[in-house]
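This part shows subunit A:
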Amino acid sequence: MIAFVIYKFIVCVIVFGLSLAVAAYSTWWERKLSALLQDRVGPNRAGPFGLLQPLADGGKMFFKEEIIPNVSNRFLFVLGPSLFMLTALMTGSVIPWGKSFTTDSGSTYSFQITDINIGVLYLFGVVSIGVYGIMIGGWASNNKYALLGAIRASSQMISYEVAMGISVIALIITSGGTLSLSEIVEQQDAGVANIVWQPLGFLIFFICALAETNRAPFDLPECESELVGGYHTEYSSMKLGLFLFAEYINMFISSAIMAAFYFGGYNFPWAHEFYQWIGLHDGSVWISIIGFGAFFTKICIFISVFMWVRWTLPRFRYDQLMHLGWKILLPLSLLNLAITVVVEYFRGNIHF
Partner candidate 1 sequence: MKGLLIISGLGVLAMLAEIFKFKKLLLPIVLLGIVVAYALNFMEWTHDYSISYFTNMIAFDRMGIAFSGIILATAFFWFILANDYFEEDSNVVDHFALVLFALVGALMLTAFTNMTTLFLGIEIMSIPLYVLAASQKKDIRSNEAGFKYLIMGSFASGFLLFGIALIYGASGSFDLAQITSYITTHASGMPMFFYVGVIMILVAMCFKVSAAPFHFWAPDVYEGSPTLITALMSTVVKTAAFAAIMRLFLVGFSGVSEVWTGVLAGIIALSLIIANFSAAMQTNVKRMLAYSSISHAAFMLMVVLANIRNNISVDAILYYSLAYSIGSIAAFGVVYNVTKNGNENLNAFNGLAKRNPGMALCMTIAMLSLAGIPVTSGFFAKYFVFTTMIGTSHKWLLILAVITSAVGAYYYLKVIIAMYFKKLDTPEPVQIERSNMMVITLTSVIVIAIGIVPGIIAEIFRF
Partner candidate 2 sequence: MQLTNRSKVVSNKVQSGMESMYLPAILKGMMITASHIFKRRPTIRYPEQTRKLSAVYRGLHVLKRDEKGAERCTACGLCALACPAEAITMENAERQKGEESLYREEKYAKVYEINMLRCIFCGLCEEACPKEAIFLTDRIVDTEYEREDFIYGKDKLVEKIDKRIDVSKRQTLEVAEFKKIPGIKHNAVWEGNRIDRKIN
Partner candidate 3 sequence: MLTALLIGFPLLASLLVFFIKGNAARNLALGFSVIEFILSLVAFVMYKNDHSCCQLRFDHAWVQSLGIHFSVGLDGISLLLVLLTTFLVPLIILSSYKNEYANPSSFYGLILLMQMALVGVFVANDGFLFYVFWELALIPIYFICLLWGGDHRASITFKFFIYTFFGSLFMLVGLIYVYNHTNADGLKSWAFQDLYNAGKSLTENQQSVVFWLIFIAFAVKMPIFPFHTWQPDTYVNAPTQGTMLLSGIMLKMGTFGVMKWLLPIVPLGLAQWGNTVMCLSVIGVVYASCIAIVQKDYKRLIAYSSIAHVGLISAGIFSATQQGLQGAVMQMLAHGVNVVGLFLIADILIRHTGTRHLDKLGGIRGMNGNFAVLFLIILLGSVALPLTNGFIGEFLLINGIYQYGAWFGAFAGLSVILGAVYMLRSYQSIMLGDRKDNNVVFGPLASTDKAILIIICGVIIAFGVYPKPLNDLAEEGVKLLLTNIK
């Protein structure tokens, strides 16, 4: 029992630490990748290849002067970024990071903070609360740009949640009707990854994920040409840092979810053959770690794709954004759902 608690505690710490670290290094990679895509060099002064840049940025954030607008609601002003960060971190808790392993004493540990049977819903729940951080922050700033940014952010997030949810329903049907993330990943172990059955669903999910994380080309909430800094115009110092950080954490988590949902999570092609080849038996902790490595690689690829998209595509106009969300993605996702039902019926996975 105690061991279990300690283990869970450690996993928690690792996941949160990982989230933060990945977020931090995402900023570095963002800059590096954007430089690469634009024939530049990118950060290269702090440490080799500029690897210490995130630390420097963080330090700078901490030591910047903290400015809280006079007429704003102080409490809410502080609450906004904290909430945003909190919800961003909370999403990580249901993601299965690796195969569960068995110790010699026979007890099984999973590479996951908690495996609740309605993990998908949990994700949606937490994501839907995430809006509050932005809205409260934007509103409490008492700045019209911030307010407009916040309103844009929230309406955008709410709009795209719909299509996202429906595409996930299709996914759930494909993966045998479970809402548990670990089971969704597990059932891709034996067969093929869900992307094969859900290409359209993935596309929709991906686009929605971009919108949900306020990433380009859907970064209207913070589009500097119109709204100065968007919802965090009035923020400075570490509170601004929290917003930026949380955004990268969101990106990390949504990449992880995409990898888990559509690309088999910690599974990879011919994994079993590979494990046999190097002589690992089921339940070994190394399998978990290798799986985690595979998973992490996928995540990194997705993060890179996120960035790649950002530095390629121009920003949408607001009406185009809504048009895309409601008039294209929503019908498409419904279509996808319908197709999925038909396909799964013929595959024999669902019965009426």
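Keep in mind that, in the parts below, a residue touches a chain if its C-beta (ideal position, glycine included) is under 8 Å from a C-beta of that chain, and two chains touch if they have at least 3 such contacts; residues count from 1.
Picked so that all candidates are chains of the complex that A comes from, given by their letters.
What you see is a predicted model; the values in this text were computed from it and never measured.
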item	value
Touch assignment for subunit A within the complex, options 1, 2 or 3	2
Residues of subunit A that touch candidate 2 when the two form their complex	36-41, 44, 308-309, 311-313
